[in-house]
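Every protein chain of the complex appears in place save one, which is left out.
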Amino acid sequence: MASTSHNPAILLKRTLSLADPSGFMVCYDSMAQTSSLLINEIIHNISGSSDPNITYIAFETVNKPSYATNFVDVNDIGFTKVIETVQSLLPLANQTSRSKNLIIVDSLNHIPLSHLSSFITSLVAPHITLLSTYHKDLLSNIPTHSLDNYPNAETLLQFMATSIFDIDPLLNNSTLDETELRYSLDKFHIPKGLNRSQFKITFTNRRRSGRSLIHDLVVDAKKHTYDLYEDVAEEATEETPEMLQGLTTFNLSTSAKQKEAKDQVALPFLEAQSEFAGGTAIVYEYEKDDDYDEEDPYEDPF
Amino acid sequence: MSTPQRQDFILFNDQSVIPKELNDVATIDSEQQHHMFLITSALGTQPYWLINALVETSVSGSPLSLNGSSINRCSNNDNTITVIASFIHEKKFYNTALQKLKVNSNKYQILDIITDFVMKNIDKPRDKVLDMLLDKFPKDTQSTIILEQSELLLALLKGLTSDELNRRFILPLMKRCKLLIVATNIDFFQNNEDEPVDTNNRDSLEITRFVTSLVYASLVVMNLRSLDTGRAKDVTGSLMISKGGQSNNSSLSVDIVENEYLYLTEKESTRLFYR
């Protein structure tokens, strides 16, 4: 157990294949990078095992995913009947079946805060994994007064979850930085290059030992590989002529010849510096139009 | 700068706007797939021409008016119908436009949901109004529905929440057709520098939630906006094609071509080009 904790990628792999019992997993996602690829990763990882039983509880999805054994459309049956329906679809706890039971909830945002905790506890069981999505950017409703001191949904889930995947887009090879991205999304100007097959997750894993491990990883949903995330953003890039291309209709780039010529220009202040040792001074000559104010410290040229 | 080259409007990497596969998948699979496209626009850049182009595509296979008549792709000869419903424009508005584009009028239907909407529905319970609205749409799962400014319902029906609107109108509507194209006005979110949405204001909250949920539900997002530098004589605005929340969930084998076009709308015709 301890050895796996040293390799986050393996730990993630184990978690995604539901090898370690992890009752309640939450994916925090956003418009920029939705949880669907991560869920697909889990499906991919457990598809090898024998006959997984996957129940999909849909609040906002209308299309039944191909992997789902059962598809429960909440809007068809009403929220009150969801738990009942789902439980009827699940094998009983005492049945020692080898197959894995997974319940996917496509966003807990749609469950009223007052029902959220009971919804989760009524579904989580030792033989069942509850995998749910929570949209970080879907604002939560104004809570009623009776919930004044109750934690908000995000905190609540953070507290209850055994594994948390905080999903963010990988911005390394995009022209945007995080601030610009948030700025665009706030305006609902969805930029290009989001929801790619490579994305970043912040993976929080609560161990039975009571420890909690947090790792930043990069998931490649095409190759199904997991790597440690390395922050490469802070690399000072040197200006190259290519960077200036296509920015404006003006020609900002310099040819090799121009560059050479530019380098040869002796800048006046360099000359002044070389002679500095010889001693220079600012000579101020008082002219009749000058309005010299003795009191003004900023006007004193000396 | 010479006149930039006209570009074709495409959304998917099979050079299509509505891929053929989307129609086929809907028919072959026993589990019918439903898709949503989202158009977001603002005051200065209204989506009139884009909606027309999408109707045209839905009816005849490609946006002839936008791409120029040079490419004449095979038309969809199946008997699917395209339905247009707008909460902001009267029936005549789109009728005139589509007639001008010579779109086969047997293949589209424009619902009048604006005339006297307020007078008829102001005191009715919102569930009834939403059911009544829903019933106006044909129950043809092969149809394409274009819905303009459904977010107005949040204002028009007292107490309606985003969740309710989704649950009782948008999602059921999506299930009624193979493709739901929602056009929504995002003026409210523009020019909000340093001014995050006031989460204590229920109305702002609901409209933000609604637009967010549309982005999550859609396959493609088409954003129309004016240039950051202001008004220009030769550019009306930019059309950004980006992936929606369902782009990784779809069963389609074609991929979305993320792209940014500039466009110029003049004298009722629009041309796309690259920067």
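As written, the chains take the letters A and B, and residue 1 is the first residue of each chain.
Criterion: contacts are C-beta pairs under 8 Å (C-beta built on N, C-alpha and C of every residue); 3 or more make two chains touch, one makes a residue touch a chain.
We adopt the following convention: contacts and distances are computed from a predicted model.
Quick one: the chain not pictured, UniProt calls it what, "Trafficking protein particle complex subunit 2/Sedlin", "Elongator complex protein 4", "Protein FAM114A2" or "Ribosome-associated complex subunit SSZ1"?
Answer from the UniProt record of the missing subunit chain: "Elongator complex protein 4".
Counting contacts across the entire complex, name the shown chains the missing chain touches.
B
Just to verify: which one of B:Ser16, B:Thr40, B:Thr144 or B:Asn185 makes contact with the chain not shown?
B:Asn185
Touching the hidden chain in the complete assembly: which of B:Thr45, B:Asn67, B:Asn223 or B:Asn249 does that?
Residue touching the absent chain, from the options given: B:Thr45.
With the missing chain put back, one of B:Ser65, B:Thr212, B:Ser226 or B:Ser250 would touch it. Which one?
If we include the chain that is not displayed, B:Ser226 is the one touching it.
Spell out the interface residues on subunit B facing the chain that's missing from view.
43-50, 88-90, 92-93, 114-119, 122-123, 149, 152, 154-159, 185, 187-188, 191-192, 201, 203-204, 207, 224, 226, 230-232, 236-237, 265-266, 268, 270
The rule is simple: only the chains that are shown with their structure count from here on.
Let me have the rounded angstrom distance from the C-alpha centre of subunit A over to the C-alpha centre of subunit B, please.
Roughly 28 Å separates the two chain centres.
Along subunit A, where are the residues that touch subunit B in the complex?
31, 34, 36-37, 40, 60-66, 75, 107, 110, 135, 137-139, 141-142, 186-195, 197, 221, 249
Which stretch or stretches of subunit B touch subunit A in the complex?
1, 31, 33-34, 40, 161, 163, 166-167, 171-172, 174-175, 186, 189-190, 192, 196-197, 199-200, 202, 205, 208-209, 211-213, 215-217, 221, 223, 225, 240-251, 258-260
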